[in-house]
Every structure is written in structure tokens, then in C-alpha cells.
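As you look at this complex, bear in mind that one protein chain is not there, while each of the others sits in place.
For clarity, chains are labelled A, B and C in written order, and residue numbers in each chain start from 1.
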Amino acid sequence: MFIQLVINGINYKVDIDPNMRLIDLLRDKLGLVGTKEGCGEGECGACTVIMDGESVNSCMVMAFQADGSNITTIEGLEENGELHPIQKAYMEEGSVQCGFCIPGMIMSTKALLDKHPNPNREEIREGISGNLCRCTGYNKAINAAERAIEILKEGAKNEA
Amino acid sequence: MTLDQVFKGNSISEVLELLNQYKEDAKIIAGGTDIIIGLRNGKITPKVLIDISKIDELRQIQVEENKIIIGSATTYTQIVENELFDTNLYGFKKACRLVGSPQIRNKGTIGGNIANASPAADSIPPLIALGAELNISSLRGNRKLLLEDYFNEKEDNRLRADELLMSIEFEIPKKNQVLGFSKLGLRKALAISRVTLSSLIGIDDDVNIENIRVASGSIGKYPMREREVEEALIGKRFNSEILKIAASSLQSSMDKRLVGRSTYPYKRRAVVTLFEEVYKDNLSYFNEVTL
Amino acid sequence: MKLNTVGKNIIRVDSYSKVTGKALYPQDIYLENMLYAKTLRSESPHAYIEVDTTEAEKVDGVVKIFTHKDVPYNHHGVVLHDHNVFCDKKVRSIGDPIAFIVGESEEACIRSMKAIKVNYAEIPGVFDPVEAMKEDSPKVHDDKSNIIYHYKLRKGNVEEAFKNCAVIVENTYSTHMQEHAFLQPEAGLSYVDEDGTIVVVVATQYPHYDREIIARALNLKDEQVRIINTNIGGAFGAREDITMQIHLALASKTLNRPVKVIYNREESFLAHSKRHPMIMKYKTGADKDGYLMAMEAEIIGDSGAYCSWAINVLRKAGVHSTGPYVIPNVKVDSYAVYTNNPFTGAMRGFGATQVPNAAEQQMDILAEKLGISPIEIRRRNIFRVGSKTATGQVLLEGVPLDRCLETIAEKYEEFLELKEFGNLKAEEESI
Partner (left out) sequence: MKKRGVGIGLSFYGTGYGNGFPDVSNAEVQLMEDGKVAIFVGATEVGQGAKTALIQIGAETLQLDYKNIIFINEDTDMMPDSGTAAATRQTYNTGNAIKIACENFNEEIKKAAQKALGLNSTAGLIVKDGVVYLAMFPDKRISYKELSKIYKDDIIKAKGTFTAQTVKMDDETGQGAPYWPYTFNACMVLVEVDTNTGRVELLKSIFAQDVGRAVNPRLVEGQMDGGFAMGLGYTLFEDLNLDKGKMRNNRFSKYLIPTSMDMIDIENIIIEDPESTAPYGAKGIGEPTTIPVGPAILNAIYDATGVRVTHLPVTPENLMKAIRESEKSEAI
């Protein structure tokens, strides 16, 4: 069956198998392999993408359910070769280790900041609580979210 | 996975038609957080999947006179973000907020938890305490069912193959009533609950308990009313004295229900802390609100 | 020494690729004309097996099913070669690989895997290392004793020293098995280069070891095998032992096509090692001033069905069993033991993580008996520059444990105040 959806600003019309999940569509069919599969049961969040404005585990969405949706994956964050402030902050704050959870973690952070531009540390902890990480102990990811908030504010100020 | 056909439901009537056509071969999918796991591990093997997550009527929270009606495909996030649940319904919001993780709450639906009859579903005990009713439809007609009756041994009550859970409704508590909730999980996020407790308590001008419903999760085969506790507390003055009574009456129910189970000694004691938490939440509501 | 780069917080060189999703792990790589594979694993902890692949081979889309018959040297292991590449006559733990099904799609492999008939003739298993040490216990590896290794540490005379101790504490502690739970489940690909080199693309801790062990199993020279290590999604010791490397190399060598395998999370749990559970019997004595006089410990480590690093892990546990303290009289016996549990091996801390759960609690119990603080008893006994360890090693330099201890000691009062404050508050609120 065919579905139509927008991924990272690009319109796609793709033929899918009814048994396909959104993560299979992204990775196997469209080559968007930045979205990772860590558990297949919605626990680890490595497959997090933003779907119609909200973070979802792409292993917990059937591909056909994404028909008509607007989806952002990690590949869609860079704009004109410029990293997104959250990506920059993750690099600067040393929040990355093995990296496998990072795309999902960044997408959750983005979903959080899109909705709540000024969360405190505890709210950031809650915002990334669906993203398991075994390397970092999370604290530097929280530092990065705080740093990203600063960069975003500076950006908004400069624009104004 | 075994799917031959999948449908994106556009309207309720379309979904009911499809259910009528495919019956046992079909499964409803909304949030997908339970069903996709079942599909992947082969525990469920439908040939047809019908998505209801994009049907607006099923994903809205409405107030009609003295009732709140929540569409079955309403997500936990929608509930958490709704101001209706900020004051004396905070216990419901708290239960929904403690479900899984942001990603799960963004997809997982209130109806999914009921339809899948998950024994550890956090949102059910508060709904039972609220006396919630289910609205169920099929081409054969509509029926209403008390949520607490859904989770008992009578299989008849469960959703039949051609039926769709439309909504959950309950009376809005009065100002002198408050819904409390507490959950014991093994970690602070992504935690399946070991035990949950919820109570709707109404007090009179003399601060005596005028009406009460208590419900538990994971201390029986299914989420249930705790009538022994209700009977022990009704008419009592709302102060910390009730905690001992509440705990010991629940423990006496548990003694009948759980004895011999390996988790029994643990849960028997844990409920003390859960009652304390519910009590503290309720107290802070009553302290803040001028009745 | 003025340093220009060392000591600076330079940005990780691999972080750009990782924050953009461009960093590739083996599961992210797709090759043309690629086959997929699945691993059939034992469902029994201890059984003789007979495997019949006749029906499974007929499944549409299956290319070949590999079993022990296809492996020239069917053994591997980081210390002892006690793992089979594929079990032949016997399985020793749940999860042991039995066959590798290669097909045109993952679904075809799964269908075929379900069609393989494995007849398990169950043998009594042994799951408790203490039981396994007994002579009449079921043997995991043929008729070999289940005791793989015994480490002995002897210093001074513990019997005499205990006689002179003012306090003695005796306890038995135990720790459980731990899973590494890295986020990237194992995955790998293989193909044959234009010049005939077998290339295995994996995420591994030690690529040269993988090359050597693949070459040995397939009767090749090291140079005929090439390992490409991709980004690695965490390891913590679990990517030391071989998982799919030999299977992949064998499949590509035989079929001359690229082959890819991805473990799901449940298979990942089955496929790699775990942290050794340990039973630790401790006796520790100090004089009236709180100076340690003697320690005796017996440590039994459950190696599960295979040795992996058990010898080195139990050796390390033995050496570190004293904690970072000077003890003049020490007697330690540590044992690595086979059972039919999942195999254990390297995991962050490697035997030195388990023993402090015993040793550090012993220290606190001694301190309480002597009426001194946990900080004080450690101050009196810690290693300093020039100290001699229980193995007789002189710590010549680089022993800033005193500074580590004093750093936390400075905050001890503050922590205690927060404790008292919280306890008072809890009591006030207590209902």
C-alpha cells in the first residue's frame, strides 16, 4: 500500500508492507539510519523521532499510521549545514559517549524545548526519561539541554 | 507479523463496519504501545489492523453538564496537559503522568490501557475510584458498563470482537471531594507499577468523610474497588488517624486475597507508604481549598 | 610541565558524527546483494542434542543453514577454547548457538529457524556454584572438574593474627549476575573482497583478537581475514568474547555474498557474557586502635557454562579482596566454577567490582565495633606511597587515596547534617 508523509521537510510517497513499523520505513526503506533500534519495545527511546510535534518511539508506530504525518528525524535537524543548538550543545558539553542513544536523546530534548522553552533541570530529566543511556549517567545531557536553552535564547535575542 | 490488511479509520462508523466485517481477525490499534509488542512476539496474530488514532471524536476531552467524557484514543499527554485535571482531579493527572515515559505518554491512550486489560495499568484505579463508565459501541448497538465491572472474572463484560470502546465518562467531583493517587514503581521513569492506590474522598463541613471510593492496582488479579477500606473509613474524621484504619483494612483484604503469593508480605507493608502519600496529597488539597 | 593539549577539554573528535546521526554502527550498513541471517540458540541449559534441518532447508528464501559440521575448528574462547562455534553433541547453557540460518530475507530466516527440529535429551544441570564444586555434581564440560581455577594468596599467618585481634567480623556476602546493557545490540556484516579477503564488519573491543580467532576457526591465515570496526555502541566488557564473528565469516566465505545479522535485545542478552556472581566469605580482624591485622576470604565465582575470562576475573577479585588497605596477614582463596548458567566474563571492574561490597561493609562493621567513624578507620589503614599490598607489591608512587578520602571527609559533616535534618523532618511528619 502507498502512504504519503513529510519527513524532514521532504514529501514522500512510499509503498509499504502492512507489517512494517515506522522505524523499518525510516531505516530500511529510506536510509535514515540515524534513528536507532535498541529494544523494539518502546523502552529505550533510541528510535525517538518527532511526529506531528510530539516525540514518539518509532518502533511503537506502524508505518501505515504515519500516513499524512509530519516527521522529523535526527537527519532533519541540521539547517543549511548549521548544527541545531541542541546538537552543538551536546558536542560542547561532552554529552556524547558511545553515541547510540544520542539521536533519540537529542530528539526528545528538541520535543521538550519546542513545547517548554525554559525547563529546569528536573523537568529536563523528565523530558529525557524515555531515553536510556548506559554510558553517560545522563548528567552531561542535562547540561547540554541547559546550554541549548542559552544558545536558543541568544539566537532569539539576536533576531529581535 | 501476520497482517494482511491495515486500515486507517476515518470515522467511527467506518471502524464499526470494519469490526463487524472482520470480527476476530481484526484488532484495533491506537497508541500501539501494547499491541505492537504483541504483534512482534506473536502473542496476538490478527490479520487486520484498524487504526483509530486519527479519529477526532475519539481523541477529545469533553465536559457535558456535570460529566467529563474522555475519548478512548485520548493520549496520556493530552490528559496531563489538560487543566481540568489540575485541582481535585490531580490524582488522575498524576497517574497519567507516571505512565512510562514522554514518548509512551504521547502515543499511549486511555482506552488502550482498558481494552488491553493490563493488570498494571496506572490510570485505571483512579478511574474506578471516580466511578467511571465505559461507552461501548458496535453495529448491534451501544452499551454502558461500569469500569470496575469490566475487570472482573465475567468475560461477558469484556469487549467483544465487533465492539469499539468509544469513551470513558465520570461525574466531575464536587469541590469537597478530591481524587488521590500513589504508585510504587521500581524506578522513577519507565516503571511498571508494583502497586497503585487511588481514592476519591469527600468530606463534610465537620471534616468527616462523607463519601469515599477506593481502588487498587496490582494487589489482586485486576484493578478493583476496595470496599472493605471504604466501609472502614466512611463517617470517620479526615485526619491522620484514618491511615492506620485504611492500611489495616486493606491488609485484611489482602490477607484473604494474596496469601501464599510470593509478593504478599512485600505488598502488604508497602501499602502503608502508598496510603500516606495519597493522604498527604489529599490533605494539601483540602488545606488549600476553602470549602 | 607546560602542556598544550593534554589537560584540555577538547571536543570529542567523534561527537559531530554522533550528534548528526551520521555515525554508522554495523546495523546501519546495507550492502548490495546482501543476505540476512538468524542464529538458532539452545532452549535448554544442559542437554544432548540432535539437530534436523531437512525441513528448514526447504523453506522458501533460505540459502544455507550452517551447523558445527561446517566449521573446520569448532572451538573458541578468550582463555580456554571451551566454546563451540556451534554446539555439536551437547548444549551447556540457554542461548548456546546451534545453527546459523542464512537467507534472502530476515523473515525467511525466521520461518526456517522455526522449522529446524532440535531434539533435546535433558541432562541434570547445576546452577549453584557451591553445588558445582562438589565431586558428584553434574559436569558441565565432559568429565572435567567444574572448578576451573583456584587462586591462592598467602601472606603472614592469619590464624596467629586473629588470636591477637581486638575485634573480628565474619560475614558471607553475595552478588548477582549483571548485564552490560549497552544500547547498541550486536550486529555485523561480512563480505569477500576482490582479492579474496574475508571482511567482517563488527563492533568489537579487540579487532585483532577477532581476526585471529576467525582465522583459526576457519583454518585461514590471519591476513586472509580483515576486521573493520565501526562505531561501537558501548561495550563494558561484553564485546570481548566472540558472538557472530565466526558465523558471518563462515557464511560469506562459503556463499561468496555479503551477509548481515542483527541481534534483537533478547538475543543480545543471550549472546554475550555477564558479570560473575560471587559468594564472598569474609573474616576481618583489627586491633583495638582500629588497625587491620588479618583478613581471610573465600570467594566463589560463577563462570556459567564457559570460562571466558573467569580465571583472570577471579584472580583480580582475589588480589583486590583486601580493599585498598594494608593488612599484614592475609589468606585468600578464590575459585572460578562452571555451572549451567549463562556464561560470565568481562564486565567493568572485572572481579574488583564485587569484592568491595564485602570488604567495605566489613570496614564499617569494624569501625562501629571499635567506636570510630567510617572515615577514621579508613584513614588508619589505607594504602599510601610506599605501602605494600597483600601480594607484596610496593606502591612506589601514584597513591593519592589519602587525598581522595580527605576530599570526601571534608563533606562528611555536611552529609550527616542533611541526614539528621531529613530524619527529624520525617519523624515530625510521621503519621
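By definition in this document, contacts are C-beta pairs under 8 Å (C-beta built on N, C-alpha and C of every residue); 3 or more make two chains touch, one makes a residue touch a chain.
Please read all numbers here as calculations on a predicted model, not as lab measurements.
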Contact set (omitted chain vs shown chains) is A, B, C
Of the candidates C:36, C:191 or C:236, the residue in contact with the absent chain is C:236
Touch rule applied to chain A and the missing chain gives residues 38-39, 41, 43-44, 93-95, 97-99, 121, 125-126, 128-129, 131-142
Omitted-chain footprint on chain B covers residues 101, 184, 186-192, 194, 263, 265-266, 269-270, 272-274
Even though one chain is not shown, chain C touches it at residues 1, 3-10, 12-14, 45-46, 93-94, 125, 127, 151-155, 171-179, 181, 197, 204-209, 211, 225-237, 239-240, 265-266, 269-270, 274-275, 312, 315-316, 318-320, 323-324, 332, 339-342, 346, 348-350, 352-353, 356-357, 359-361, 364-365, 374-375, 378, 382-383, 390-395, 397-401, 403-405, 407-408, 411-412, 415-416, 418-419, 422-423, 426, 430
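Convention: only the chains that are shown with their structure count from here on.
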Taking each chain's mean CA coordinate, chain A and chain C are separated, in whole Å, by 32
Taking each chain's mean CA coordinate, chain A and chain B are separated, in whole Å, by 30
Where chain A touches two or more other chains simultaneously, the residues are 40-41, 132
Chain C contacts chain A in the complex at 9, 11-12, 14-25, 27-28, 30, 180-185, 231-236, 264-265
Contacts from chain B onto chain A in the complex sit at residues 1-6, 8, 29, 31-33, 36-37, 39-40, 49, 51, 53-54, 77, 100-104, 106-107, 188-190
Residue positions on chain A within touch of chain C in the complex are 27-28, 31-41, 44, 46, 73-75, 77-78, 83, 87, 90-92, 94, 96-103, 106, 132-135
